[in-house]
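A quick write-up on the structure given underneath.
Removed from the display is one protein chain of the complex; every other protein chain stays in position.
A, B and C are the chain letters, set down in written order, and residue numbers restart from 1 in every chain.
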């Protein structure tokens, strides 16, 4: 029953999170669609929390090894994902006050 | 533990629902703010599901009576809320194709 | 087990329908169907609950449903749109009643707290606290709006101190209960005190500020039912409560902002008070009043008219006459638009509902940002029972209590006709220079009566 009750609640969590995702992401402008992709990659690295337990629980050499590989894979996404997302977002800048076009840009050229 | 575990999950449900509410309702145009108020009234009537159990569980005359009152109160909101919301929304209509102003309106006058 | 699954399924469906229902309110076209689906969701959830295995007898349930419907139906079908604010207040009260009673029943059932675990006690505590506070608070709001209680702020010396103490004690009781859920006396005392707090919170607030208060109470009611959800482990309750809470909170923010006031300012009523006494410093100034005939002529030949409805239109229930007049103007080839201020009237969207009721298409209802640039080029701005929302002092007069409140730039129109009964001020209780501007003419009288005259005259013209 416990397991079942929990899984029932978790269906709510899944659906609600889906709603949130839909509502938020439909509002991300095309300008940032590529960072969005790498951002979700980074976030998907959260499976690390599962992998870590598998790798550390020491049930059997098999599960430990699988866990180890999982940790590696997930870590790649976390580290790589957040780094590249930040790299990208760092590049986006606006030219002074909105509306100010060429002028502002010229001003800022290095 | 069971109770605790469940309540932990329910915090997620609460937070996520809050997010959804925030994201959705900030997008409701002022035009429909009054219907929105009555709509949430109607939805709040969902406490009926709690009241019904209290009224029907027959633990003691006290709980039953309290439950009965609760059912009455909640039902008022459900019935009244959905009815008036529908009444309001029924009234909102647009004048033909957007942009078509006075003309369209005249056409539709009864 | 399977039964539990069925019930849970209906709850899940209800939750989804509720969310989709609110989402549908983002577009007028989809709104109605969306809310009807939400109603279906509600039906499902209730039907599902009737299967609950704790339920041993049904007659009280059915009785409750019957009585509730008997009261709810007329409230839904016949309450006039102009009475919406009261209605909303009342229904927050009912919602809170339900939540609170369920909480009390639960507590009583569990051996008056004897068998209540601490986390559960926390949930129950929140439930009855917010619930009880909302019951009396909403009732006071209702009474003030309905005129059962004088709308003016009721204050007495040491009020804040008293409230503070009351509040402290209540919180203390709550903590004590979480430590010792069995302390029944504390539980019931806490509930009673919460009821008192509800009253004393709303008493000092002016009638016209009620809408903000109501929305805040809406979010409290929401929190109460979420707490119920936690207490009885029911997700659809948690979700519905959270949605309610969000909605109430957001709306009250919208209102305060449109009035350029802070919550604190609203709750501890900086205004709606002494100034409310009446107009001041207007003695010296001239007022041009105009006859229905002359006003009608101007309207008859106007190319572009902007109607600015306000609370007065609601009071006079003049929306249908507005529509009638507009139709005539349009027949004469004039264009009519409607300028809707976010806080015109007494609740958000008040004017929109009334005009929609008069069958005016909503794409003619313009929001403030959209319409303001059009005033300079409009021949006649027809102000119907609006006052504060068209008060230029908000732009110019730093000393004015409504300074910085965004307003409709009616004073920039070529000519302005104002329909109101007297020179008495609006809700903010302050003088309005617009009524003394020389492009403004006042057509005194009840809005409905005046509009009927105008309609007649325009027909002649």
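In this text, a residue touches a chain if its C-beta (ideal position, glycine included) is under 8 Å from a C-beta of that chain, and two chains touch if they have at least 3 such contacts.
Because the structure is a prediction, the values reported are computed rather than measured.
**Q** With touch defined as in the header, list the contact partners of the absent chain among those displayed.
**A** Contacts of the unshown chain, counting the full complex: A, B.
**Q** Among B:16, B:31, B:73 or B:91, which one is in touch with the chain left out?
**A** B:16
**Q** Can you list, in ascending order, the chain B residues touching the missing chain?
**A** Residues of chain B in touch with the missing chain: 1, 4, 8-9, 11-12, 15-16, 19.
**Q** List every residue of chain A that touches the chain not included in the displayed model.
**A** Considering the whole complex, chain A reaches the absent chain at 3-4, 6-7, 10, 13-14, 17-18, 20-22, 24-60, 62-64, 66-95, 98, 101-102, 104-106, 108-110.
Keep this in mind: only the chains that are shown with their structure count from here on.
**Q** When you draw the chains as points and link the ones that touch, which shape shows up: line, ring, star, complete, or other?
**A** Contact map by chain: complete.
**Q** Approximately how many whole Å separate the CA-defined centres of chain A and chain B?
**A** Measuring from centre to centre gives 34 Å for this pair.
**Q** Taking the mean of the C-alpha atoms as each chain's centre, how many Å separate chain A from chain C?
**A** 40
**Q** Determine the centre-to-centre distance between chain B and chain C, using the mean Cα coordinates as centres, and give it in whole Å.
**A** Roughly 15 Å separates the two chain centres.
**Q** Could you pull out the residues of chain B that touch at least 2 other chains?
**A** In chain B, 6, 10, 13, 17, 20, 24 touch at least two other chains.
**Q** Send over the residues of chain C in touch with two or more other chains.
**A** 19, 235, 239
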